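A single protein chain has been omitted from the complex, and every remaining protein chain is retained in its original position.
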Amino acid sequence: MSSLALINELIGMPPNASEHGYQIDAIIEFSHWFMGVLFVGWSAFFIYVLLRFRRSKHPVADHEGVKSAILTHLEFAVVLIEAVLLIGFAIPLWAKRVNSFPEDKDAIIVHAIGQQFNWNFHLPGPDGVFGRRSIELVSNSNSLGLDHNDPAAKDDLIVTGTLHVPKDRAVIIELSSKDVIHNFALPSMRIAQDAIPGSVIPMWFKPIKTGEFEVVCGQLCGLGHYSMKGQLVVDEPAAYQDWLKEQASLAASASAPPAAERPPGEPPVGPTPGTIPPPGAPKTANPSGAPDGKPGEPPQAPSPAATPH
Amino acid sequence: MDASSGLATQPEHPPTPRSGATGDPHHDDHGHDHHELPFWRKYIISTDHKVIGIQYGISGLIFLFFGFSLMMLMRWQLAYPGQTIPVIGNLLERMFGSGAVDKGVMSPEFYNSLGAMHGTIMIFLGIVPIAFAAFGNFVVPLQIGAPDMTYPKINMASYQAFFVGGVIMLISFFVPGGAAKGGWTSYTPLAVISDKGPTYDPFWNGQTLWLVGFIFLITSSLLGAVNFIATIIQLRAKGMTWMRLPFFVWAQFVTAFLLLLAFPPLESAVVMQLMDRVAGTSFFLPSGLVVNGAPLHVSGGGSPLLWQHLFWFLGHPEVYVLILPGMGIVAEVIANNTRKPLWGYKSLVFAALVLGFLSFIVWAHHMWLTGMGSVVSAFFQTTTMIISIPSVIILSAFFISLWGGSIRFNTPMLFATAFLPMFGIGGLTGIPLAFNSADLYLHDTYYVIAHFHYIVAPGTIFAVFAGVYFWFPKATGRRMSEFWGRVHFWPSLICMNVIFLPMFLQGMLGMHRRWYDGGHGWNLAGEKVWGLSGFEWNTPISIAAWTMGLAQIPFIINFFWSIKHGEKVGINPWQATTLEWTAPSPPPHGNFDVTPTVYRGPYEYSLPGRETDFTMQSEPLTDSDRKAYEAAAAAGVH
Amino acid sequence: MNETEEMMPADGHAVPDDHAAHNVAKHVRKYLLVGATLITFTAITVFLSYVNFGTMKANVAVAMLVATFKAALVATIFMHLSNEKRLIYRILVFTAFFVLGLFFLTYLAWYDPVTR
Partner (left out) sequence: MEIPYTVTARPDTGLWNAKVGIWLFLASEVMLFGGLFSAYVFLRLDADPGLWPHGLLNVPVGTMNTAILIASSVTVVLAWAALKMRRYRAYWWYMLITILCGVIFLVVKLAYEWPQKFDHFGAFIKPDKLEKYEQYLGNHHLAERGLPPRSEISGHLHNKEALNDPNAKEYEIALDPVNADPANPNMDRPHFLYVPPTDKLAAIEKEDVERISSFGPWHSAYFASYFTITGLHGAHVLGGVLIFIYMWLPVSKRLYRQNPEHLANRVEVAGLFWHFVDLVWIFVFPLFYLL
């Protein structure tokens, strides 16, 4: 619906990359039109009045002022439009988000677990069953406490920072958190959801563009919040299979602990102050797939090239 | 646009003329029951509502300025992340320790502290004390013709509680680990586990002090609220019927109710979080937390969302606490400077009441992304939409009030007129946020920051400025300089917009709040919009913010200079109609020489067939008036 | 109690002639009665808590019912809400509304989470 997205583009909303995204854009677009009309209308009236009724121009005020019922009409119009936006768009849209999840069979299901300050992804592997996780087992080498004795866990994959998904396939992410509240925000997918410790909350979207997209942590979660960056890579199905294989082989030779691990107690390191390039510094694109915002490593400088158009 | 056009420098002739109506501040002791008091009784522990109001005002302004300074520091980090803070860098390091500022570079913790405390101080130590407590205390009893508040001692206690709370908040900057870092919302579990390192001291740490300070601030607000409501109900002068109350009094009335009923649930939540931090409970800690790779040994069984519900149950009414007094001030100033009655007084009052009522059942619109099902979210989206209607009514009524007026643009009026579109922008941008599908994208981005700053900064703060310039003559008997008022106004207006407009763009790009690096680590912030990339916009914003600081200097000087040296004016310099202008300036202890009686509505400007274009509320009706009112009543106007 | 040993207040007479005082005299027995009722009902609650009404919900409901009844007694008789001024009713109606909202909506929010 790019035909509609005038204001959105004008004020810099990045292109949408998910199936449902255009609906989100549409409602934002509509409300901005609505606001724009109100604003321009009122402002015009406002300026006209200020000029026409300034004391030097209009020395004697009249006691009565406006008598017509325009206000009631205006209110009515505002109510009407808001009602349309609300009942026509907002409510059904949300209902679709949360009530009509795709079937498990035609979706990719991932567990995303937030922690200060990165995202862990737990994939069920070929058998499609998630192995058991329990905090008793959490250790430096096993950040999620995956129970390796559980047969279902044998083929599970744990990846940190970067998640690959295939294009045109619904993705269901079951969100939870190990420590504090995070928020799994995918601006370009027009989707976001809090990751709240103690509860598992599902969200879903269907990517329709390949490319790399940033996962923002949209909830203050501590000193590393600003650098808690995940990466979502949308592949062509073939490339996605390759990635799975690669990860599987990595897991098989699971020696090196996941990059995101740090000994307990040691404070999480954000980018060390001073290493952030000043504005206008040369920008380097992210090496694709490299877990970004990894603690201890300054976040890469931004690159306009990295988000596809 | 002639500035001082409306300014009568000779005393008016009010119904109750008074000899000593010069602005000499030492006259303010013609108390009926006692004489000269020692300084500390008169200004420090006074029970006089005017003194208390002024105490609130000065402390509030200072806190406002302090909160502003915190933000100017943040703006440096956002514009030039990781670069040494010029000039004061080392000073800050010596004040707050190298944990906060290291070699002149601020640390993420310190940035978070600044953010949280900026929000807390601006709202609870800046705007609420000024807009509600200061103006409320000083103006309301005068406007309803009361000798004082119903409970003067409780009034004093309220200020003292506020003062203690403020001091505790300030102290918290200097305890190990620095001030609270969890945002002004103090979301749990983050807030509960913050500072809990090996050197954790259960009391001397930022978050705990924040909670303790809050208990004092809440107590203060509750005492104040009870006092305001009781005063407005019980001490209205003879003839001051409800529908003759100035709109400002109505606004304060509703505000007081919001504080009275919305603050206690937060107080309970604060107590619970305090228990979590010092008594090892886990109201807000679910079972099975793993912090820094080590399991947390608490009983668990708590709920993080519980905090959010209790916080936002206050949080939303609180935002109307921030705006309603502002609207009240603007109403007074507009009516006075358009020289005509407010348009649709009844609907204004009604809208304010509805606004107050509804604001209790919309709070979950701050929690769209906490996993809310379709039923509940539908409910809250609807209420949030409905609540925008009364705001539209109020603002539209103000706009229409301008029509047919004879507008004089003195400084209070400049700020009041600027308030309207600024609040309009802020309010309108609340609408997309109210749809949780749209908020999916906008939540926690700078779009939200811009939304509410447009309301509280160029909105409420401008209203506050308008109020200061407007009632300054009543408090001191002198008025502030018009010229410097303008020098204050125009730069402030421009800077405000240069600061906050670009934040909408940043928000639309997907730049999020509470980002220590100002977005430099993010590709999405590298996108260009209107010539600059998202994070490059930080630079003009910050520069504007600092310029804004400079723009306040004329005000501060003007303010203090005018107290002693401002031009003396009579008791009714603005030729206003409401009761406070019948009392001497500054009013003595007990306010009125003769307790006034009210005969007519609050805004009787430009009544046809009179020599003056304003008719005081306390001016008895003439037969012609009576006829006019009957005719009007018949015609259904007023 | 013996009237003569009563200490006379400034306004001269021991019992002011405004009929309010006489009403008060009438009320005293009522107060004692209500007190007794409240204590009886406390006993009843305790007893009921050992009777199982099937589900936990039912048990809670019963206990809360009795508690509400007692609360109502205190409010209407001891706190004179049975005949108060309209203003106070107004304040309390609002409060009641908001406190119920607090309960009900937090409950709803808990009750209707996103699941699949």
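The first chain written gets the first letter, and so on, giving A, B and C; residue counts start at 1 in each chain.
Just so we're on the same page, a residue touches a chain if its C-beta (ideal position, glycine included) is under 8 Å from a C-beta of that chain, and two chains touch if they have at least 3 such contacts.
Computed from a predicted structure; not experimentally measured.
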Q: Consider the whole complex, including the chain that is not shown, and state which of B:Val51, B:Met71, B:Met117 or B:Ala269 touches that chain.
A: B:Ala269
Q: Write down which of B:Leu260, B:Leu342 or B:Val529 is the residue touching the left-out chain.
A: B:Leu260
Q: May I ask you to list the residues on chain B that touch the chain which is not drawn?
A: 31-33, 147-148, 150-152, 154, 222, 225-227, 229-230, 233-235, 260-269, 271-272, 275, 279-283, 297-299, 301-303, 306, 309-310, 313, 589-591
**Q.** Residues of chain C in contact with the chain not shown
**A.** 1, 5-7, 9-11, 13-16, 20-21, 24-25, 27-28, 31-32, 34-35, 38-39, 42-43, 45-46, 49-50, 56, 59-60, 63-64, 66-67, 70-71, 74-75, 78-79, 85, 87-88, 91-92, 94-96, 98-99, 102-103, 106-107, 110-111
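Quick note on the criterion: only the chains that are shown with their structure count from here on.
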Q.
Testing understanding: with touching defined as stated, what is the shape of the graph linking the protein chains, line, ring, star, complete or other?
A. complete
Q: Count the C-beta pairs in contact for B-C and for A-C, then report the pair with the higher count.
A: B-C
**Q.** Most distant chain from chain A by Cα centroid
**A.** C
Q: Could you tell me the distance, in whole angstrom, between the mean C-alpha positions of chain A and chain B?
A: 33
Q.
What's the distance between the Cα centroids of chain B and chain C, rounded to whole Å?
A. 38
Q: Can you check how far apart chain A and chain C are, centre to centre, with Cα atoms defining each centre and the answer in Å?
A: 51
(Q) Counting only residues that touch at least two other chains, what does the list for chain A look like? (A) 98, 199, 201
Q) What are the residue numbers in chain C that touch two or more other chains? A) 113-114
Q: Quick one: which bits of chain C touch chain A in the complex? Just the residue numbers, please.
A: 113-116
**Q.** Footprint of chain B on chain C - complex, ascending
**A.** 87, 94-95, 98, 101-102, 105-106, 108-114
**Q.** List of chain A residues in touch with chain C within their complex
**A.** 98, 101, 172, 199, 201-204
